[in-house]
Structure formats: structure tokens, C-alpha cells
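Got a structure for you, questions after.
All protein chains but one are shown at their positions in the complex.
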Amino acid sequence: MAIDFTLTAQQRELQLAARKFAREVLTSAGAAELLATPEERFLATRPIYEAMVGAGYLRKCIPAPAGGENTGLVDMAILAEEFYSINPSVTLTMLGTVLGLLPILFGGSPEQCGRLLAPFLMKHGTPLAAFCFSEPGGSANADSPPPGDGVRTTARLAGDDWVINGRKKWTSSATGWNRRGADILSVVCRTDPNATPDRAISIIAVEGPSSGIVFERAINSIGHRAHLVPQFSLQNVVAPRSNLLGHEGGGLALTATAFTATAALVGILGVALMRAAFEFALHFARTEKRGGVHPIIQHQAVGYALADAKTAIEAARYLSWRACHALDTQSPAAEELAVQAKIYGSETAVRVITDLLRVVGIESYDHDAPLGRLLQDALALPIFDGGNMGIRRRQLHAIFMRPDYDHLAASGAAA
Amino acid sequence: MAIDFTLTAQQRELQLAARKFAREVLTSAGAAELLATPEERFLATRPIYEAMVGAGYLRKCIPAPAGGENTGLVDMAILAEEFYSINPSVTLTMLGTVLGLLPILFGGSPEQCGRLLAPFLMKHGTPLAAFCFSEPGGSANADSPPPGDGVRTTARLAGDDWVINGRKKWTSSATGWNRRGADILSVVCRTDPNATPDRAISIIAVEGPSSGIVFERAINSIGHRAHLVPQFSLQNVVAPRSNLLGHEGGGLALTATAFTATAALVGILGVALMRAAFEFALHFARTEKRGGVHPIIQHQAVGYALADAKTAIEAARYLSWRACHALDTQSPAAEELAVQAKIYGSETAVRVITDLLRVVGIESYDHDAPLGRLLQDALALPIFDGGNMGIRRRQLHAIFMRPDYDHLAASGAAA
Amino acid sequence: MAIDFTLTAQQRELQLAARKFAREVLTSAGAAELLATPEERFLATRPIYEAMVGAGYLRKCIPAPAGGENTGLVDMAILAEEFYSINPSVTLTMLGTVLGLLPILFGGSPEQCGRLLAPFLMKHGTPLAAFCFSEPGGSANADSPPPGDGVRTTARLAGDDWVINGRKKWTSSATGWNRRGADILSVVCRTDPNATPDRAISIIAVEGPSSGIVFERAINSIGHRAHLVPQFSLQNVVAPRSNLLGHEGGGLALTATAFTATAALVGILGVALMRAAFEFALHFARTEKRGGVHPIIQHQAVGYALADAKTAIEAARYLSWRACHALDTQSPAAEELAVQAKIYGSETAVRVITDLLRVVGIESYDHDAPLGRLLQDALALPIFDGGNMGIRRRQLHAIFMRPDYDHLAASGAAA
Partner (left out) sequence: MAIDFTLTAQQRELQLAARKFAREVLTSAGAAELLATPEERFLATRPIYEAMVGAGYLRKCIPAPAGGENTGLVDMAILAEEFYSINPSVTLTMLGTVLGLLPILFGGSPEQCGRLLAPFLMKHGTPLAAFCFSEPGGSANADSPPPGDGVRTTARLAGDDWVINGRKKWTSSATGWNRRGADILSVVCRTDPNATPDRAISIIAVEGPSSGIVFERAINSIGHRAHLVPQFSLQNVVAPRSNLLGHEGGGLALTATAFTATAALVGILGVALMRAAFEFALHFARTEKRGGVHPIIQHQAVGYALADAKTAIEAARYLSWRACHALDTQSPAAEELAVQAKIYGSETAVRVITDLLRVVGIESYDHDAPLGRLLQDALALPIFDGGNMGIRRRQLHAIFMRPDYDHLAASGAAA
């Protein structure tokens, strides 16, 4: 082991195969974004998602020990960059499903894993899972003690079943293809009305479709136009007692673990969008003369703006890889690096794509060009998966206050 | 005269009346943005535009000497801030009409002014004018000598008429309510195929509807969703010889004069959008607890982000006012200040609204909240009306290279 | 009254006279910065300061009602921009003296004003005053209730005298030309050991030289190399009871008033430094070829960087003027605008000068060029006079939380 940025032969093969699949299959999902309503747009991506599952890409996101083919977050990053740069909406549907499974993967017993993961290991169908964390009114303070509301969704035991009531929002794919629920909903809920937040919250797997899931609306989101982010309520939704994931009361810790893993990946999602925007802007600059004599790339201001964009892309990619590697190797700096990759990759993506719009100029204001859509997608990155202001920087702030914090932990660890 | 930031009684009255009108009348234009196609959205704003005309606001944008009621750009800025903060699309329709009239106002003979401006001085109807400058393929280098294409639209004399051929794009409202042409199109075109650009280009007023105006498409723009930016061709469009505005060959100079005036106003458009975004974010922060104990404004990070936003708003407003005043008083620094107000106000708006999205967090990703739409509108500001990268900074660059450039001209001139 | 950016004839005369005086007299003060120790550097500026006093400029900073010639902060801004752009160190010595007099001007009785201000109204000598607020260990939380230390310097009554003990730091010119004290020290101190901070703190005028003032060291500051910022202690320093300024216990409020006035001026100090840096960089770019064929201003990257710098300068100047005008006219938005001018002008100055260093390139790394020194001076602006992070943004944060906060107050008020 050594500091190295060379892909293994398998990683390179994954990268090239994913790039080819994205170009050949995911590209066509773009048309879905032109449909009128969020649900129409989402439903129109189903064949593409089916193709992704069929080609084994969902399996490639599930760890090998759990029956899938994934060997780590670095590989996930390589895959995600290729897919997300071509179609963020449908890629997010797949990644959202993986997120929905994380409480099972991180907290589930072997029995739960075997039972609940099975549909997601097939190479057919369009299985969806959803991580149901956020609630109407916001969940940045889900860990708030009273009088803060914290988590408002509740589950109480009735015999051998949990009976769940509450409302959720912004939960990717949660109401599924038919409004009646994804195949698995990992529902963050309060299982003890009296305990402190670090003991009161649990995650329960609900298997959809389920009768108490009441679709309210599909959010008309700024970007990810063909991805479903519903608002819905759970009205006496029933799940067997054995579907509680991890230990009772450990829900916030399990949530934190899941969102640390995704944070490292969000960094690479930013890279993917910037890369797509850069590719378009570079091609535009090399070919368009805008009434003048030379392609506009010959203007120094254009070249320098491209230089700044590309520099940011490269910086974001290696920080994200570094965070993924830290999680894969369980580095003590892993949490810090994952959050940093999320913050940096997401905010850099918004800034860089905004700048590239100016390189292209007014043509970028037309939805026939991709930049507007890429920016609309990018705007999600700093505010979803734990908003950078309300949650992610707070995590770093908390890390810095730990008495044993070592600011050099990330820079060096021997093999 | 003295350095002063106090509105006159008339200016304050204009501000308050415009604020009231905007809130009561323009607010309802927002619904138009939800319709499916660009043309449907544009047409749905027609009653609102009619109300604006009916209330005399278009007249208030036309200088008093030309028969209107406008007394200067500072007043325009006060009006524009109020309207644009409530509805950018329909306000841009009005301002685009004013822009379309600028070549008449700046270059027209008394006869032309009297004849061509008349419909725009009424307090009824929905008269539209359009400044037809940009062309497919871009016009950042409209002043390019060969072999650059420069301006591709041509006009040749046939008897006492100009016959115009070419294509135009991004020209606000140019094809009018019925695809057959706005009431006035100020068409930038090449009247001398052999002269150098500073003598070859002229502006000709075409009175619509006109049979050779061939609508190609309404651009599906990122923002200003209910404003019409068409692409169209002029196929043997005929205009009387007497409709050439200013002197023959003076088209680029007249264009520059028009775009200097608008530049100062774009600064205030940025202020208007930021102000609307700030108002929403401030209210959100003061009322939302996001699961916690206190409204989130009590978090220092929220308060500081709001502080930075508000500081930028104030800086942009006074720079814009200063530019408007410089134009009103024909200061030697007027061109420089106008361009600076445009660059600063436009780019600051994009940055500030982007930041405010993060203050609000994920709720801002829902089109039910205004921030996404405000950002989509703001994205136009740096790239329309002369892109900041391809045109506006080039103007400043050219100013700095003038041998007699005085960098203190803006800071002091005695009464 | 109307929105206007035209200087009155008197203002223009002030501007030109100050510009001439600065160029002819202040320029020579630059040599003082090359001396070895902070005190040597400070002492070497004394003749220049004497010339400033002699030419009546200190009088021009003291309001007319108090016997001086100042007519408002807008005039102060015009003067300060001219002086500070040529020599920040000695200009700060004059402005620091004015700050030291503000508690007298704002809170003093007619008797106190008459008695204490007299030496500062003369056109001879080198009178110094100092506002003694900050203490070793920091004073960002001077208003902290226990167990925070808040203000640690104390004054207790002994007969008809205050006896003051404590330590101060960062107090411009406080120990005077001879280490024994400026002519006036406005000392912020705790006069009631038991009251809450809003009633416990007062400001007492100490007339130097005074035997209990014990010089500890002159801080070797990053910039303002020829300005004195001492650390010293007050050991049983005696002042007559009648030297308490304003009402007993009103010290923090009086401090806040003083620092609101200075905030608006700090904005213009940023303008002054940027302007000096821009002037140098522009000249460099117009004359230097760096081995190439053309002056480097012909490179687009250079022209655009200059454009961004100049735009920021203009934005900062008018925001500062607006804040000064708001204070002069007692606008309800005055506090907000003053703090915003301070934050914006100070941070923009650091950013812009940093960028201009890159335009000039490696030559700017030589102290023979002015840019390094200008940046070192600029670095003070965001952190002195109430640090932007610990104090100034906190002020804005507090303003936004007021129930009656009106975010449009700054944008319009009728004459």
C-alpha cells in the first residue's frame, strides 16, 4: 500500500463499462424531464432504471458480504461519477435505494439482511428502497431534546407489531412507482416517547406496498426533475417487531453512519455534474465564434475561466476519493473527510457550473443547452443529504471541539 | 446639489405606489409561470401587462421630452426595483419594450419620435417594442471585422424601402403576442456590405405585424419563464427608408448607447431579486424551527449569512443608483459606472440568492418556495444585456486602455 | 434633497485640497515605516502629524458645534479617502485621535467639551487622544455578564477622584509621544462592580501625561507600521470625578455610538487603500511588458482583473457614502448601513489588493512596490474597530432579530 491514484484493472473496467452504459442507456432518460408533472417524469424513467438493475448495477452497489458485488466506496465513486454525469435523476433513484438499504446493511441482523435485501440482489425488476428521515417542518434538529420537536414520527408496539404514525418529506422514491410505498422504507421514528434523543429514536423497515402510506404530493423540485421526492404520511402503518434495525434507540447513530457514507459520495456527484458542464463548455468554446474570427476559447478570459473550473473539478475528485478511501479503511479521519468531501464537492459544483454558464453566455439560458439543468441539479447537493449549513458544518464544528481532535489524522497513516 | 440619498417626495410617492401596484397586481402574474409552454406562459401575462400600461407605468418609462413622464434613470431604478422584485417576467416585458424604443429615443428625429412612439404613450393596450440585436450563433463580436461574421442580418434599399433579411434570437417580445411581430422592432442590421463595422451597421424600425417575420420557436428559458424570448427570421421584411434611426452606419454606436443605459438598470434588477430572496429567507429564519427549540435565526451561521446577503444588497443598490445618476447627469464616468453596476448587481444577485438557498435549506428546492425561481431569473442577469464575460468586462477593459482614462472621475465632481 | 452624487463646491474643494496636501506632505511619511522599531517609526511621523494639525485638518474632523469645522461624516469620508490613500499610518493617528474624542463629543457636557477639546481645536502642536477600549485577552465580549470577564479595567471613587486600574491594548496612540499618555484617554472601565454590563461600565476622560500609565510595549503590527498601538497598564491612574463622560453606567452605549460612527468611515478607508493599489496596478499594466511585445494591460486576464477591482472600489465607495449620509441624517437604517459599510469595505479591500498583487505578479512581493504594504495595512480593517467576525456581524445578526426590523428602511425615505 502506498499513496497511489492508479485504478486497478477492475476499477478501470468498471469505469469504462459504466461510461459506455451511461452513454448508451442513461442518455435517453433525459427526455423524461420534459414531461409535465413530477410523477409523470419519474414514471418515465422506470424502463431506464430497470435496465440499470438488469445490467447488475444495483448489485454492484451492495457489498459483497451482503450478497452483492460492491467492494468499497472508492468503486462506488467511480461508478457514480459516470452515471450521474449523464443522468442525475435516475442515478439518484438508484443511489437513494442504496441509501434506503444502508440501515439494513449497517444495522441489520443476518436474518434481516437475507430477508429484506433479496429483491435488491436480483438482476430484474425495479426495486426501490427509501430512507425516511426528513419530515415536514424540517429535521436539521432531529436530535433536539424537548421542547424541540426532533423526530415527530412515532412507532408504538402493538403486540408483535410496530404501528407507525407521522409524516415524511424529501424521501427519495419513498412512495414508490404507485404511491403505495417503495419495497423497503427505512423509517426513522420515535420508539420511546420519554427517552433522550440518543435513546428514543429507532429505524424500522417497512415493506411496501403498505396500506397506511398516504401520498400527499410529489414535490415539484428545482432539479432532479425526473426523480421522485414525495411528501406523505404514515397512518397506522404496520411493521413486524422484528423489522427494527440495529438496536432499539440507536436510530440517530445509525442515521449518522448512513449519512457519513453518503457524504463522501455526494462529493463525487458534484464532480460528475461539473465534469458534464465542463465538457459542454469546453466544446462550445472550441467551436463557437459568436460572430468573431476565432473560436472563443482563444480569448484569455474564456481559457482562464475554464482553467479555474477544471482545477476545481480535479480538487473535488481527489478529496472525494480520499474520503471514500478513509471510510473503506476505517480511518479515524473518515467522518471529517466525508463531510468535507460533501461540503466541498457540492458547493464547488454550484459555483463552477454558475461560472461555466457565463463562459457559454446567453445560450446557456436555453433549456436546449444542458447547463441550466445541470445547475438546477447541482443546487440540491449543498442542501440535501444533510444541509451544509444546518447539519454538515455543524458536524465539523463538533469534531473540532472534541478534546482529542487531531488535525493531522487525515494526512498520514502508515500501511 | 450634494451627496444625498434622500428620495424626493415624488420619488418616494413613486416608490410606494409602485410597491402597492406590484403587490396588488403583479403578484398574480406568478401563476403564468406554471403553464406548459413558453408561449402559453407569455400570453397569460397579457392582462397584467395591460394593467401596467393602463396604470401609466409604461408612460413613466418614456422621457418627458418625448411625451412620457420619465424624469431620469434614478426614477426608473426606483420603479424597476419594486416591480421586478415581485414579477421579473412581466416587468422584463415592459423594460424590453422600453429598450426597443431606446434607438428611437436616442437616435430618432422628432418626426420619427412623434410617429413611432405614439402607441406607447397611451394608457391602454399592450404595445410591445423589441430591440433586435442578437442573432443565432451569437453577437458578442457584432463589431468584428471580416473574416468574422459580425452582424449577419442585412438591409438593402429597394426604391424607398429597406428590405431586411436575417435571423434574430433572444430578442425580448420581438414576435409579439401573435408571432407576427411586436409593434416596433428596432432591427440592428448591415446596411453597407462593404464598410467597416463602425460604418456598416444601422438600426431600422420595423412596424409590426409584418409579413416577413417568421417565428421559429419560443426559447424554453431557464428563468423569466413567462417572458417571451423568441428565435425568428426576417424574410424580405420591408420598412420605409425613413425608418432608419440615427444616421446610416451609426448602428453600433446607437446600440452601445442603448446598452449603457440598460446596464445601470440591470444592477437594480439584481437588487430586486436579492431583496425578494432576502425577505423570504429572513421570514423563514425568524419563524422556522426545523425540529429544534428556537427559530433558526438564532443560529449564528444563519444570522451571519443573512448579514452578508443584506450587505451585498445595499452595496448593489447604491452602485446602481450612482450609475443611474451618472447617466442622468452625463458624468464622464457614466459608461464605466453603468457597466460596473451591471456586472456587480448581476453576479452578486446570483451569488447571494445561491447563498440564501442554503440558509433555507432543502425547502428551497421546492418550487412552492420562491427561491429557486428567483435564482433561475437571476441567472439571466450576468449573461443577457451584454454578457459580462464576452461584452461587459471587455468594455471596462477598453476604457482602462484609453490614454486619458481618469480612475477618479467617478469619485468627485463639483456641482 | 434628492438622490444625488454630486459634491458641493465646498466638498469638491475639500477633496482637491486634501489630495494636494496628501501628495505634498503625507507622502514623505512613508519613509518612517522603514525604521527598526514601532516607536521609532511612530515618532518619525510626528512632524507630519504636526503639519496636518497645522493645516487645520484635525479641526476639520471636529464638529462645528464643538468648535471645529466638521459638517458631517460625508465630508469626513471625502477627507479620509484622500489622506488614507497616501499614508494610512499617520492618517490613522489623526482618526484615532478623533475616535478618542468621540465620547466627549457624543456624551460630554458643554463644560467638558469646552475644557477637554480645547487643545484639539488649535492649529498647532501634536495633540493625541485615544479611545481605550480593548484589553489584553480581548474585548469582543465586553458586554458579557459574569462569569465572563467583560470589561476588566475598573474605576473606583476615592473622594472626588476616580482611581483607575487595569490594562489596555490596541488603543491607538494611547501612551502618547513619550510613553506617559496621550493628551486625552477615554477609558472604558467598570465603575460598578455589581451591576449588569449595561449599567456597570462608564467612560472616563484621563488627561495625560499621567503618572500611573505604564507602557508595556508597542505592538509590532503587521501593517500601519508607523502608527502606535501600545499595550499598557493603568496603575492607580487618577481622574477627577467630573471627567466621567455621559452618564454613569452608560459606557457601553456610548462605546457603541462611537463605533457606529467609525464603522462608516472604515468603509472608506478600504476604498482608499484599494484606490492606491489600483492606481499602481493600472500604471504597471499600462507600462510594463514583462519581456513581451505589448504592455500587459493588453492581456484580457489583466484587463478583467482590473475591471473586477475597480467595480469593487466603486461599490464600496457609495455604500460608505450612503452609510455616512444615513448617520448624518439620523436615518433609522444608519446603524445597519454603517456596519455594512465597515464589513464590506474592509473585506473587499483585502480581497481586491490581494488580487491586484497577482496582476502585478512577483514585483509586488518587493517592498519597493507599494502593494505589500497596502495589503498589510488593509489586513487591519476587518479586525480592528470591532472585528467583523466577533462583533460587527453580531451587530447585524442582532438587528435582524429585532421584531420591528424593516429590511427596506435603507432604500427609501422621503425628504
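The chains carry the letters A, B and C, assigned in the order they are written, with residues numbered from 1 in each.
Convention: a contact is a pair of C-beta atoms (placed from the backbone, for glycine too) under 8 Å apart; a residue touches a chain by one contact, two chains touch by 3 or more.
This is a predicted model, so every value here is computed, not measured.
Considering the full assembly, B:A301 is the residue among B:V163, B:V214 or B:A301 that touches the omitted chain.
Summary of contacts with the chain left out: across C:A301, C:A326, C:A341 or C:A410, the touching residue is C:A301. Counting over the whole complex, chain A has residues 1-9, 11-13, 15, 74, 78, 81, 275, 278-279, 282, 285-286, 297-298, 300, 303-304, 306-308, 310-312, 314-319, 321-322, 325-326, 329, 336-337, 340, 343-344, 393-394, 396-397, 400-401, 407-408, 410-415 touching the chain that is not drawn. Contact between chain B and the unshown chain involves residues 299-301, 304.
Considering the complete assembly, chain C touches the hidden chain via residues 36, 134-135, 137-142, 144, 147-152, 170, 219-223, 288-293, 296, 299, 301-302, 305, 350, 354, 357-359, 361-368, 372, 375-376, 379-380, 382-384, 387-390, 393.
Just so we're on the same page, only the chains that are shown with their structure count from here on.
Superposing the C-alpha atoms of chain A onto those of chain B requires a rotation of 180 degrees, given to the nearest 5.
Remark: chain A and chain C have CA centroids separated by 49 Å (rounded to whole angstrom). With centres defined as mean CA coordinates, chain C is found 40 Å away from chain B. In chain A, the residues that touch at least two other chains are 299, 301.
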